[in-house]
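Heads up, this is only part of the complex; the chains shown haven't been moved.
To keep things simple, chains are lettered A and B as they appear, and every chain counts its residues starting from 1.
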């Protein structure tokens, strides 16, 4: 029995130039900024309508200022939720890609590996620990969320709007995790090292 | 200790007239067609950017013709995936609301209750059973999806595009399930009875 490489994506990636202009433009913009095209952008682009909805949702949650709204979560908090819950879902793409961004935003080269393995042992604040406890419950037992879970957030100063942010980010990346895992999406090599070295090196 | 009613939503619903015009228009259109406003439309509307992304994603998957694409899944197939995986996630809103639509599309008043309790005992085709087996694996163990799971779909005539549809619908409603459960969204009473009676009654 021969087997296909386990690391090839299951679905062919479209050529950048074959994509609708708006999608192509956004991808080029990302490439300009990041220096490479994260695989999720091409991996989902074969279905333009889904692509547009996916990134609109992503931006509404992860870039709240683009939605004209402020969030009680920092950029680092948001990426920490993504990394932690994606590890619980065993999604390679999201752990590696968002772990990289988490390291950069938090300026902590170790934190992504820590929350991915066991957020209880990570070098994070008690407030972040409570945030991740709530996220993990939404990720794994959303039907059991109850008043006490909200109260545990409130005890650390989180509002109900913050709770919505935590839950929605968790829910959205639960979608992303399933799409990436099912379709064999691999993280770009660039992500693995990002944020691990002091600047200037 | 007093307790709030378990059936009240945790977040206040916005007044329809306070919503952005595009959202208000779409909600009125739905109300016109359905005769009532399904709670998910108001429940998510307090965050317009997320609302727009949510329903754009929904339509891209559940109304593929709006995305200029055909699907190998029928309308009934799609609702069956939603009802089955939402039951696995214990999401009351989605089981009741999409179970109603499933009954109507499949013209089978019993099928929604069957797949919600145990899809293995439901009066569905072997092809639909295979479709639901794949959906349930994406729902519960997406990290373990492997070649054999695709082959099981192929054996029933599903293509890889169909597999994408099944996975994406499952993933999107996994998001929806978590949002509905976490925020205490309740299904409208109208859904419970829809599609259970022969037409004309």
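Things worth noting here:
Throughout what follows, contacts are C-beta pairs under 8 Å (C-beta built on N, C-alpha and C of every residue); 3 or more make two chains touch, one makes a residue touch a chain.
Worth saying up front: this structure is predicted, and the values here are computed from it rather than measured.
Here 2 copies of the chain are placed, and the complete complex recorded in this file has 6 of them.
Quick note on the criterion: only the chains that are shown with their structure count from here on.
Looking at the complex, you find that subunit B touches subunit A at residues 3-4, 10-11, 47-50, 52-54, 56-57, 59-61, 66-69, 89-91, 138-139, 142-143, 145, 147, 150, 160, 163-164, 167-168, 170-172, 174-179, 181-183.
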